[in-house]
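Before I ask anything, let me first share the structure, which is written out below as structure tokens.
For this depiction, one protein chain was excluded, whereas all remaining protein chains were kept in their positions.
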Amino acid sequence: MTKVLVFSPHPDDDVIGCGGSIAKHVAKGNKVGVVYMTSGDIGSLAHSPAEIASIREREARQAAGCLGVSEVHFFKNHDGYLDCTWKNLVRVTSLLREFRPHIVYIPHEDDRHRDHRKTHELVVEACGWSGSPRAPVCGQNLWRVGTILCYEVGTPVRDCSYVEDITDYIDAKSRALAFHSSQLSNLDYNEAVRSLNRFRGITTGGGTYCECFQVVRATNLFSARDSFRRGD
Amino acid sequence: MTKVLVFSPHPDDDVIGCGGSIAKHVAKGNKVGVVYMTSGDIGSLAHSPAEIASIREREARQAAGCLGVSEVHFFKNHDGYLDCTWKNLVRVTSLLREFRPHIVYIPHEDDRHRDHRKTHELVVEACGWSGSPRAPVCGQNLWRVGTILCYEVGTPVRDCSYVEDITDYIDAKSRALAFHSSQLSNLDYNEAVRSLNRFRGITTGGGTYCECFQVVRATNLFSARDSFRRGD
Amino acid sequence: MTKVLVFSPHPDDDVIGCGGSIAKHVAKGNKVGVVYMTSGDIGSLAHSPAEIASIREREARQAAGCLGVSEVHFFKNHDGYLDCTWKNLVRVTSLLREFRPHIVYIPHEDDRHRDHRKTHELVVEACGWSGSPRAPVCGQNLWRVGTILCYEVGTPVRDCSYVEDITDYIDAKSRALAFHSSQLSNLDYNEAVRSLNRFRGITTGGGTYCECFQVVRATNLFSARDSFRRGD
Amino acid sequence: MTKVLVFSPHPDDDVIGCGGSIAKHVAKGNKVGVVYMTSGDIGSLAHSPAEIASIREREARQAAGCLGVSEVHFFKNHDGYLDCTWKNLVRVTSLLREFRPHIVYIPHEDDRHRDHRKTHELVVEACGWSGSPRAPVCGQNLWRVGTILCYEVGTPVRDCSYVEDITDYIDAKSRALAFHSSQLSNLDYNEAVRSLNRFRGITTGGGTYCECFQVVRATNLFSARDSFRRGD
Amino acid sequence: MTKVLVFSPHPDDDVIGCGGSIAKHVAKGNKVGVVYMTSGDIGSLAHSPAEIASIREREARQAAGCLGVSEVHFFKNHDGYLDCTWKNLVRVTSLLREFRPHIVYIPHEDDRHRDHRKTHELVVEACGWSGSPRAPVCGQNLWRVGTILCYEVGTPVRDCSYVEDITDYIDAKSRALAFHSSQLSNLDYNEAVRSLNRFRGITTGGGTYCECFQVVRATNLFSARDSFRRGD
Partner (left out) sequence: MTKVLVFSPHPDDDVIGCGGSIAKHVAKGNKVGVVYMTSGDIGSLAHSPAEIASIREREARQAAGCLGVSEVHFFKNHDGYLDCTWKNLVRVTSLLREFRPHIVYIPHEDDRHRDHRKTHELVVEACGWSGSPRAPVCGQNLWRVGTILCYEVGTPVRDCSYVEDITDYIDAKSRALAFHSSQLSNLDYNEAVRSLNRFRGITTGGGTYCECFQVVRATNLFSARDSFRRGD
């Protein structure tokens, strides 16, 4: 069974960046997990860090559940000050060797938000560890991630090298995002992301609504005979 | 009177990239001109180059007129193969010295379309010529362009260093774009650009609809006492 | 049937950069064509341009035939001074709409050789034309290329985002390259490329010999259920 | 009243990078504050860290006072090892929400000195925090910085997108810099900076002495009717 | 006597990246030292960090001895999580002021491995400290490093600005690398590096086997009359 692991700097980045693709993976029978690097504990003026983290973890569970995600992990780093620490490298690598994802989603490296760039750097580094004969503290079963795709949240990706048609999943994506009500009260992320996905759909010609990605690594592009049937 | 000159690779790029800003400049009493580097003569499967160029020039005149543009220029380069030729450098520089714009709009340098990148390179180069004591063939009255802003069409700008709130002008922009019906039959540019401007508005917090730009050159940022009044 | 089109600045770049992948495509039953942008007419001190071009076209036909390539095209541009001209754009776009390749191979954009970079720029631009409703002179049947991969010749690719195991095809590749004897007398390209492919194989862990590519565009990454079976 | 906040990695970078602009802001009636990220405590071979920090803070107060700066802040990070820590992010964001600057000056991102790059990264990140509904620990009054400009110290800026004529303030700048005598005994910064400002003045045509900046963010470029009067 | 200092993220990177050049320096009578930033303590699945670090330090001493290196230093940072800390900056700067190397070798800044990039950043920063009148904790004898060259390990350098012919030293390099048997059991680095050096030799025309470098800083390029005799 194809397995997918999404790394999200804060609760809601996963849905904004690749919520449609998550729903599509689930519809194909893929197993999807999500890792929240932080619980967004500075993401509110009205709540203490502990309160808002708790609220956002609940929202994240609901949104992910709504998309069909099988498991969620909260790494509970400090929001706003994520870093490529030993502890994070070990936790991410350990999870990669345990979950054994074929496909990994991360923010792209030019994202304006520092936590997003740090998530990118951290996971790419851990993917290197995971497949190499080192770091026994992370487990003995090496795992090489085949495909790494970078999603866009607030900063559009520069090199849009993969386009996913999410037209059939845009409503599921919107419903999932609606669970993140603590954040939507600040900004209308739902309309923002629908607008970006619509813009991408029209300009790439890939469908009514599309999610765009930068490919860091792809694999087995040509193994399947029939993969170019559909007009490609 | 503040004067604005927009360089557009093909008819409709001006409206898509900065149509709201054009309408806003006109509303402030600024004089706005538009230069079409090509007339988009390969932009149709159904028409000969001469036919479609003629159609698109008419559409461009109507759209520009609708926005309040004072004058339009057609440089009639080959669509798809614009280049930084002597003839183009002389024509652009000559127009800069004659029109004497304070503000110039061009596509940004990372645009996926070659004609867009070439328009950027050509106009930036010509702005250098215009203010230097050279090229008498372009006229004797040197003119230094104070502000150069780069707009986004199909490829979002990477460094969004200036945001213009065009909420009050989004409908005017849509009406103008509607004149480019030869192109809209291919792709729904109107919805695409409304989507991008809405995405930019929400994520920058700059207004309901915003146009985003990369600043190549700005001037007199601090000359006006009151320029930081409005919440800045 | 999956179709593949390789763009080669000079005769031999196709074999050096992706000869193993060509043989692998052929073995899977894919149809492969090669376009030589120039015939390498300055590539010898001992022959006139016409002579060496003729020699190298013959070598290219033999090498391509040896790999199982179905058709070759010689665009006969000036070696050393390839450019993104109207004529080249029209020829490449016309061929794309006629051949209708699912996969296109080109040099990568940071290649030290100017002709290689120009081939990259030209074909990426033409892929944009091919799928858009424009340029009727290039034919009426639009074609969107699904996958664009960039190969390495003398300059290793920086972002190695796709790895192809060519262990079973390295000898076929060497045999094909041996046909380019007019060039091999200058430099031992055969040993150079075997060395690079061996280095890539060891350091990526992808196989004994590997060809590495930068992904400009991928498609249908997840359409095939079984595409992640093989250890991925 | 327009308010300006300058972030300086060490005492003297503020004067070297934008001392003329500071004096000009003061002359216009703007309020200017300076934040010293470190007190330059490794900046001497002859003094202990505590001694030299104390000396340089005194020099910084005198130099800033000479330019008309209203307030100075010493954040007392370790010189040479500044980082984007939680503590620094909170302190910078808190000050932004309290001081409420319209304009912020920082080093540019390609500066050869690590502390300078880190100051850039830290303040840009904090400007993002300051205007967003998060981090209540930094205060409840959100503040969006309108303009962010990057100055040059030892490494010239690459994209010189804003030029300020400081001819009338070059002597004030030199007088201020002279207070940093602990540093001037090492290198003749005063002549270095006069040379760079003179070079910039001549090559940009902006005045006898000019300071050059890279624009990260600008605002309200066109709000003032008369802002293009002066030849622009 | 010319002195050379090599900074190696882990034991074996020194030999892989510039082992041939080290042997050549020794043959010319230069004094060569090597600094291992980490002892590679996560570099094995079969050993505890302490065990493998001890094994690799022994291998490093043997390999370095085999090449004629005069002294080795183990800085014993955590493998996988090297950083530009105060302690590292002080140790590297102190060693530079004590060893006084004319030439420094480091990994290049685009290396895929984070520890390699961090070694680059750290040493370049420390070279800046070393020659400036600051940081008395690192010693009072300032030392300016004349030449800084960046070597390639797993990621080829992009701008190959210096080529060293190591044909006469390739066997010594292989013999030295063979001492790193704890690592060679994982990957055949010896064949990988011979392949890369052979590829470089053929494509640059610099010799049968070559090591390629990116020049960060060079000095006295033209001081020696006869330096361009040998065909240059």
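Here the chain labels run A, B, C, D and E in written order, and each chain numbers its own residues starting at 1.
In this text, a residue touches a chain if its C-beta (ideal position, glycine included) is under 8 Å from a C-beta of that chain, and two chains touch if they have at least 3 such contacts.
Please read all numbers here as calculations on a predicted model, not as lab measurements.
Note that the absent chain touches B, C, D, E when the full complex is taken as a whole. The chain not shown here is touched by just one of C:H73, C:R100 or C:H113, and that residue is C:H113. Residues 2, 24-25, 28, 30, 102-103, 131, 144, 146-147, 149, 159, 161-164, 205, 215-228, 230-232 are the ones on subunit E that touch the missing chain. Taking the whole complex into account, subunit B touches the unshown chain at residues 84-86, 89, 121, 125, 128-129, 132-137, 140, 142. Remark: the residues of subunit D touching the chain excluded from display are 110, 154, 156, 158, 187-189, 191-196, 198-199, 202-203, 205.
Please note the rule applied: only the chains that are shown with their structure count from here on.
Looking at subunit C and subunit E, the chains that touch each of them are A. Path length between subunit C and subunit D in the touching-chain graph (shortest route): 2. Set against the C-alpha centre of subunit C, every other chain centre is closer than that of D. Residue numbers of subunit E whose C-beta contacts span two or more other chains: none are found.
Each chain pair that touches appears in this list: A-B, A-C, A-D, A-E, B-C, B-D, C-E, D-E.
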